[in-house]
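Here the complex is missing one protein chain, while the rest keep their positions.
Chain lettering (A and B) follows the sequence in which the chains are written, and residue indices restart at 1 in each chain.
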Amino acid sequence: MNTYIKLAWRNLWRNKRRTIITSSSIVFSVFFACMMRSMQEGSYDSMIGNLVKFYSGYLQVQDTAYWEEKTLENSLEYDSALIAQIAGIEDVLLITPRLESFALSAYKENSKPVFVIGIEPEKEDRIIKLSQKIVKGNFISALDDGVLVAEGLARFLKIDTGDTLVMISQGYHGVSSAGKFAVRAVFKHPAPDFNNNMVFLSLAAAQNFYSAQGRYTSEVIMVEDHFDVKPAKKVIAGLLPPNKTVMTWNEMHPELMSMVEGDRAGGFIMLWVLYGVIGFGIFGTVLMMVNERRREFGVINAIGMQKVSINLMLFFEIILLAFLGALGGLVLTTPAIWYFYLHPIPLTGDIAEAMAQYGMEPYMFFSIRPVIFIIQAATIFGISTGIALIMMISVARLKIIKALRS
Amino acid sequence: MNILETKNLHKIYDEKTVPVHAINGINLTIKKGEFTAIVGPSGSGKTTLLNMIGGLDKPTEGEIIIEGIKIHELSPHKLTDFRLRNIGFVFQAYNLIPVLTAEENVEFIMNLQGQHKAIREKRTIELLEAVGLGDRLHSRPGKLSGGQQQRVAVARAIASKPKFVLADEPTANLDSKSTENLLDMMEKLNREEEITFIFSTHDARVMKKARRVITVDDGIIVSDETK
Partner (left out) sequence: MIWSIAWRNIWRNKLRSLIMLSAIAIGLFAGVFSTGFYKGMADTRLKTGIKTEVSHIQIHLPGYTVNSEPGRYMENTGSIVEKISRLKEAEGASRRILAECFFKTAHGTRGIRIIGIEPDRESKVTDIFERVKEGNYLDDDSRIPRILVGDKLREKLKLKLNSKVPVDIVDINGNFSSRLYKIGGFYSTNNTGYDEMTAFVKYEELRSQLDLPEDVAHEIAIYLKPDTDVENVRQKLAGEFSGLEVKSWREINKDLAYLTESMDQYMLIFVWIILLALCFGIINTMLMVVLERTKELGMLMAIGMHKSRVFIMIILESVFLSLTGGLFGIAIGYGVIKIFEKRPIVLEMMRGFEQYGYSAEVYTSLPLYMAFNIAGLVVVLGVVSAIYPALKAIRLSPVDAIRTE
């Protein structure tokens, strides 16, 4: 075995230039593929992260009818026993109730429809880190009757901390509701959509406003990371009475997930094309390599080396070539991606505005998920194995007499 | 003792429509210790004959028996193994694996035979010294002259302790000095170690050295002289 690897390695360097050019093509494709995939996954992670970590949480318990019809009529009654049970599940870090609805907000002559979320401030803060996003004013406590207003909304209404926000809406059982709320703080939400229309207040104040005492629309559940979501969902689902259901973050954002799928698929197609082109290049090179050496193969077959062994040597040669390229690509890519992962590239100008209109942060994010890199290495390995197999067939068909004469 | 025997050997190539009769019934026996040249003009069938007795090509008809084994009946895999253990080869040119040194080229064949490393190394050095290349162990073929390369090829051919060595025009690419040296060396090995050599040639100098000259033309043996 060692002999074959040694032979393969030396054969690779027989034509240094050719080997360098071929492995450079692999370095190039791996580098490009990793960068592109990392940027794609980075931006999905950021979009999903904005939704999951700054809004929906990983899992939510809701009334079975609430998802289809988000009204307070489909809200839940507080069930401390169930909450305690869910909180006791190993994977669950935190569970906190919310009351979510809409309202028309107004300050002086300006008005705007807003998204209202009643929260248990202290617990919620551990999920969405709201207190860290405050740009002005102070975070609220559980019994506070004031509100936190998103920065974009505050700008539109020309409202500031200390001012009084008026909100009008429809409460539980269709009761008209109206209320005045002191603005305690202004916060900045990374997702532009939310930054323009979000209002937080304490759960108690929200229940009061919507005449929904003791009720809530959802229980937000936090787990360590998305790997824990599925097992947690299973356990939680087992605990729930028939009128309640548990939804995961990807079930709650189907449009986003579908867009991510579509975009990812587009990226994959581009990469397949790239790898296809690179694959042909490698194939051409290997073909030249084998054709040049037909006589040599004939000689070593004649003196007694089995074709299987020749093939094994050839296989090592091709795999080594691919390995060199893939390794080079990863060595080149990893530090770059690691750097950009820690320092996302800020975008300015038209592109930044365009992204804001899509509800995205104006940054180019990178992902360092190992699977991105593993897939590229595996693809290269797959391509070269395929090429090696074709070449092996050609060696298996080699006629010694003809080869010796060439 | 016969080490090689062919019986009524025929070879017909199916070249498109017209069949070409390359060998038309050759009966030949080679005994241990011979130093035999097969000669003939190009197209005489001499290379075909050599290929068949070397197990590289199969006869259309007839038998090739080496040490009692009908080699034309062996499967390709068994045949390769048979060549490895029983026949040594020296080709016209480009005999050696270019990425291996002289030493490694010789060792390579013993490696294929699965011999022990210590034995391999010892024998390799002995053989290369015997062919006069004790000082070029670590040179790659590209750094050796044509004559030196052929000597390494001879060393490799006998390294596997074959029943006989087949050399197809081994001197075709050599100048007269190198040719002389190579032949002297082969003769010496034949004499001292009783290694059987069968070689094809159209070089008069080579024929002169051979103890038996078999002349082939039109696919049959036209003369067989032993000196």
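Assume contacts are C-beta pairs under 8 Å (C-beta built on N, C-alpha and C of every residue); 3 or more make two chains touch, one makes a residue touch a chain.
Keep in mind that what you see is a predicted model, and the values were worked out from it rather than measured.
Taking the complete complex into account, the chain left out of view touches A.
Taking the complete complex into account, A:276 is the one of A:276, A:346 or A:382 that touches the chain left out.
Of the listed residues A:113, A:231 or A:382, the one in contact with the hidden chain in the full complex is A:113.
From the set A:237, A:354 or A:389, the residue in touch with the chain omitted from the display is A:354, counting the whole complex.
From the options A:83, A:287 or A:398, the residue with contact to the chain not on display is A:287. Taking the whole complex into account, chain A touches the unshown chain at residues 17-18, 21-22, 24-25, 28-29, 32, 69-71, 101-104, 106, 108-115, 155-156, 168-170, 178, 197, 255-263, 265, 269-270, 273-274, 276-278, 280-281, 283-285, 287-288, 291, 350-351, 353-355, 357-358.
Basically, only the chains that are shown with their structure count from here on.
Our note on geometry: chain A versus chain B, Cα centroid distance of 66 Å, whole angstroms.
On chain B, the positions that touch chain A within their shared complex are 51, 54, 56-57, 76-77, 80-81, 83-85, 88-89, 91, 94-95, 97-100, 108-109, 111-113, 156-157, 160. Those residues of chain A whose C-beta lies close enough to touch chain B in the complex are 3, 7, 10-11, 13-14, 295-296, 299-309, 400-401, 404.
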